[in-house]
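Removed: one protein chain of the complex. Kept in place: all other protein chains.
This part shows chain A:
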Amino acid sequence: MKATIERATLLRCLSHVQSVVERRNTIPILSNVLIDAAETGSLKVMATDLDLQVVENMSAASVDTPGAITVSAHLLFDIARKLPDGSQVSLDAADGRMTVKAGRSRFSLPTLPRDDFPMIVEGDLPTKFELPAKTLAELIDRTRFAISTEETRYYLNGIFLHVSDEDRPLLKAAATDGHRLARFTLDRPDGADGMPDVIVPRKAVAELRKLLEESLDGHVQIDLSASKIRFTLGGEGGVVLTSKLIDGTFPDYSRVIPTGNDKLLRLDPRSFYEAVDRVATIATEKTRAVKMGLDKDKVTLSVTSPDNGTAAEELAAEYGADNLEIGFNANYLKDILSQIDSDNVELHLADAGAPTLIRKDDKASALYVLMPMRV
């Protein structure tokens, strides 16, 4: 294989794929990216961690000899990063080495044969639909903070996507870590009917979100089966992200979304967030509980810490129900409040031990449920 490519193109392309590659691998070839130069003058770059693969096409300045080779992803990325801007990079693979030349720099890197490079077998992906990149990005932003990191409950380690028919056909995304739940609802796109329930793993969500950042104006084509999902992004040359799905059953979360919470609290999410953040200053790492005292049109936030004393702050709010005291993990509360992009947030409460529903208003597509803490 021998090809020449512009440094900026190479760098952009490698920056997309290299984060898929884990820093430490027991299988050597997983540290590598596959570079495939076609006669048509385009270069395909591919990286995988066996569960997730990203393929990106870029146009080369010239392809002298078509062929494919694998080389260390992080190494090549670091080299591309440090080369002078505007230089032409020539990649030449021969005799088990790849020579990288740009200007007066020369690198000779070890390679591994392309035939050993693992590919995810996609199989048949019967469900196909399209979403605006912006919508998909919002769906991810609103839910991903609630994804569990606990490996023992692996089926919570991702975003759950499913379709449902209520008064209109819907596509719903949900994530939970057992203490809080985030759900995002949108109108069902064409082609999503009969979609199987799937859980998209955390790492795929993170990589996808990064790729979306660069093509927010376009559309994303989504193809999926019960075990695999593929996202095809537009942009120059196009990026394809294929991921295995989490093989597990997401719990029936609809049961935990409270419907009969009659105590309604309305206030400004930004000042609420700041107040929680302020009083939580004295909370220590292990005791992040903030207590909310609800009176008529007033909320009193307070924190007691065994070694740092106490803090309290009063907030104006709209509240008319019976007085109530309830505690929450300050971080959980802040995570949710930072998702509300409005001047108003609604908290539907029942009592100090029951789940609390949080949303912008009754038309909002995002909805959050938070379990209280005993304080």
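For the reader, a short list of remarks on this structure follows.
Just so it is clear, a contact is a pair of C-beta atoms (placed from the backbone, for glycine too) under 8 Å apart; a residue touches a chain by one contact, two chains touch by 3 or more; residues count from 1.
Assume contacts and distances are computed from a predicted model.
Per the UniProt record, the chain missing from the shown structure is "DNA mismatch repair protein MutL", taken from the list "Multisubunit sodium/proton antiporter, MrpA subunit (TC 2.A.63.1)", "DNA mismatch repair protein MutL", "NADH-quinone oxidoreductase subunit H" or "Electron transfer flavoprotein subunit alpha/FixB family protein".
Among the residues A:Ser42, A:Ser59, A:Ser215 or A:Ser305, only A:Ser305 touches the chain that is left out of the figure. The residue touching the chain not shown here, chosen from A:His179, A:Arg266 or A:Lys298, is A:His179.
When you scan A:Phe107, A:Phe145 or A:Tyr253 for touch with the missing chain, the hit is A:Tyr253.
Hidden from this view is one chain, which touches chain A at 149-150, 152, 176, 178-181, 251, 253, 255-256, 284-289, 304-307, 327, 329, 353, 355, 369, 371-375.
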